[in-house]
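Just one protein chain is left out here, and the rest sit where they should.
For chain A:
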Amino acid sequence: MVRYFTRLRMRRIYKWGGRPYIFDRKLKSYGFEYLNMSVEGQEAVTTVTPGQYILIEGNDDEYPFVAKLLKFFGDESHKQKKALVQWFLRLSEVPQNKKLLLGRSPHPQEIFYYLGRACDNEINAESILAQCPGCGIIKIYCYPLFLHNFDAETPQWALEVKVESCVPRNMTRQTALLNTRPLNPEASCTNVSGGNTVQLTNKVSPARHKKSLEHEKPSKAPPSQNLPNPDDAGPGSNSGLEKELRNSVCFPCFLIQVTPSTPRHATPSIPSRTVPARQPGNILEEARARLHVSSVPESLPCREQEFQDIYNFVESKVMDGTGGCMYISGVPGTGKTATIHEVIRCLQHASDMDEIPTFRFIEINGMKMTDPHQAYVQILQKLTDQKVTADHAAALLEKRFSNPAPKKETTVLLVDELDLLWTRKQNVMYNLFDWPTRRHARLVVLTIANTMDLPERIMINRVASRLGLTRMSFQPYSFKQLQQIITSRLNKVKAFEEDALQLVSRKVAALSGDARRCLDICRRATEICEHSTSHPSSAGLVRMNHVMEALDEMFSSSYITAIRCASLQEQLFLRAVIAEFRRLGLEEATFQQVFVQHRALSRVEGLQPISVSEGLAVCQRLGACRLLLLEASRLDMLQRVRLNVSQDDVLYALKAVRD
């Protein structure tokens, strides 16, 4: 894989400052007071000491991790430099459900105190990038979001931090723009002192917190009001600042102001409608809405066993913080994707309840990309919101999954329509299945395809081996299951006769076992039922005959009707084709041969013979609707003609016409 970096990478040099002040005999480690960092080739030396807020190299160059430095230590050989940190989360790293718990719309640059147990707080000191840059004084309010039993009683802390301006040269645009803005008048009056002290200034009592909650509710103004954007930082925006001050007292937050650039990617959307969509008015419409494939059912019946297996698999991987692959096969419409979505929904719920660690769910679909290598781009974009080329994305993902990163939650990746990711070298599949085996990856890959033997058929050994043997196949639904699915979807809306349902399910189960087909037929049957009566509200239950009609419409071949509705010359031509086939004893003839028969037949029928051009036109028309298969028309009279329907069907259709 090609790795290339578009930005100039600088080598940093890290040196312990001062002598070790403490030696831990058990761990055989020395404690240090500060760390000197310098960039190769540059004079400037930055010193970081415990207590400072620092940026730590992460997966994303533009958004390094934020943490507070607690302690430095190194081993006897002084080769490894370690640091103990307290993590903070950026807003983008906070899971959605936790954001909801906050009960307000946080500022995009706010950071949050992290109390999770899932990540290691011991890091390699050489991954420290810089001090958390900024100038002036900022207030950090930490909101212990990751306490397991979150409730209003949890004490909150407010920290005041004085951070010196320090913008490292090699920082990227976004971080270089980080600059803090004084939050309250008092703080801004305080002199910018050189000390990087952190002091605990305020402890909000639970009672006060409750009060402040009440306070907040009425002032739930749009975020733009709460958090004035830096463009209007003039004296005119005082009211906004005051409000913010109040909010900052009530609601702890840590603001790192970033000049908002225009979003790089506009969010696309379909324009919204002027008149709201009408809700279903009667029972049949209600039933139709519930039977639509898109409607999300309350539960997924008939897939309990598969659900449980997948659930257990993913849950155990998430709990252990390990990775793995699973291959799921089954014909279309057997609920593979739906089941996985259901599993993820349940797991998300469990993680909201803090029963399992948090995880991220990412979904890609082989059919929804233009090229297999786009898979990398889509995964990276969903993970980090970065937009890069396929090769670069592959390199970044490789780095992400193979390097030990401090805070890492498990990623669950669903790869739908796996067979579309096939390339000649199979490197996309290889990578997808290789990453979970890495030690630090914490990646669970669930793959879906249609054929059971896909790994054996299209994958080379080293790919198939990495996919492993955790397989599952979804059997087509049996008629009982289909019936159960419809019944559970209808959920006591009485729109169908019991027999009618059974007929549909039996018919579909016999043909494909595709639940989508079953639902579509039922939906069509409700329409037919509605139209069968003059007044839509007077329509009763969907009966046998409605279902029969719907089945007929969807499954019956239209060839026979097409032959019956064809013009006389077209029918004659079909007869000529059959006559010529019989004469030749072959299933193929040239137009010229057929046309001789055609002329003879029209003489028998007493019709005026048609010219060759007309005959060709007739032949082309039959070819266009694929009753005949034709060669390219530039062959003119020599093009060969074959039937696309069985001879018996043609004769049957024509016989009925003549009778």
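Going forward, contacts are C-beta pairs under 8 Å (C-beta built on N, C-alpha and C of every residue); 3 or more make two chains touch, one makes a residue touch a chain; residues count from 1.
Definition applied: contacts and distances are computed from a predicted model.
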Exercise. What is the missing chain called in its UniProt entry, if the choices are "GATC amidotransferase", "Shikimate O-hydroxycinnamoyltransferase", "Origin recognition complex subunit 4" or "ARVCF delta catenin family member"?
Worked result: "Origin recognition complex subunit 4"
Exercise. Which listed residue, A:84, A:420 or A:601, touches the chain dropped from view?
Worked result: A:420
For this session: Write down which of A:39, A:84 or A:331 is the residue touching the left-out chain.
Result: A:331
For this session: Give the residue, chosen from A:11, A:278 or A:424, that touches the chain omitted from the document.
Result: A:278
Exercise. Among A:56, A:377, A:429 or A:630, which one is in touch with the chain left out?
Worked result: A:377
For this session: Using the touch rule from the top, list residues of chain A that touch the missing partner.
Result: 266-280, 285, 288-289, 292-296, 331-333, 367-371, 374, 377-378, 417, 420, 450, 514, 516-517, 520-521, 523-524, 527, 531, 553-554, 558-559, 561-562, 564-570, 592, 595, 599, 607-608, 610-614, 617-618, 621, 624-627, 635-638, 644
